[in-house]
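Every protein chain except one is present and positioned as in the full complex.
For chain A:
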Amino acid sequence: MNRKRALVSDTFMVKKRRNGTETFGADGDRDGPTDVKSSLEYLRTLFPRKLFNDTLPQIVLKHQLYSIHHDKTLVDKEVSKLREQGELLMFQLGFDSEAFGLVFASDYKAKVLAGEEGKVTRAAVEKFLEKAVSSCTDLSFSKDKMLKEFLFTDSEITQLVKSGVLTVRDAGSWWLSIPNSGKFTKYFIQGRKAVLGMVKKSKYSEVMKADIEERPSTSQVKFHMKYHIHDIVGAELVESIPTTSGTLLRFVDS
């Protein structure tokens, strides 16, 4: 939409670009349009595939995007746009009511079908992927919906739960889920706790971001350090403060 007049807010919010001067310290990220898809691709590369023997699709958490882009509402809008287009799937991960996992739809379908090779439940899962996942962008399904809209039978629903594509939410409704993601959740929570502990134990409960990224991963931390750092910054468990020698992460005591 082309505006004939500039908004009043534009006068005050636009930051001037520095020409040619070197930005020392923390990098700003405000210039340029927010490209959520490319950040998703970048975060996707941080996911360790061989830890799970390639059975899991690459999962990115929604709040990790908040640590890269500053405008949370815009990130939310872009994510729901991608979900509407059918490219992205969102899952309720279970350990936190606000933690949502994002997986590219193509990845998800490929891994699920690969996992179902030679199993009895394969037919039901294929049908589910075609009908329900492609058309509907919900996080959970109720019994009514499954039976009437998608015309699944009870036995098929049981097979879907068995294969891990659906998890029980309460009597008569199910969450959409990723098969074999239990291990992911376990390692993730373990790793998050360990990284937070590292920040908390440091002097003044603060640590330079570059510093902690370089540290060798302990046995508790199975993922890439950057993955965990994006997670704790996005979930606002640590505060990210720009300083002259880089970004500082300070533990938030709540």
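Criterion: a contact is a pair of C-beta atoms (placed from the backbone, for glycine too) under 8 Å apart; a residue touches a chain by one contact, two chains touch by 3 or more; residues count from 1.
In the analysis below, contacts and distances are computed from a predicted model.
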Name under which UniProt lists the unshown chain, selected from "Cell cycle control protein", "DNA excision repair protein ERCC-8", "Dolichol-phosphate mannosyltransferase subunit 3" or "Bardet-Biedl syndrome 12": "DNA excision repair protein ERCC-8"
Touch with the omitted chain, as defined above, among A:D54, A:D138 or A:D154: A:D138
Option touching the unshown chain, where A:S173, A:S205 or A:T247 are the choices: A:S173
Touch with the omitted chain, as defined above, among A:E41, A:D54 or A:E236: A:E236
Missing-chain contacts mapped onto chain A: 7-9, 11-12, 66, 70-76, 92, 97, 138-142, 169-170, 173, 236, 254
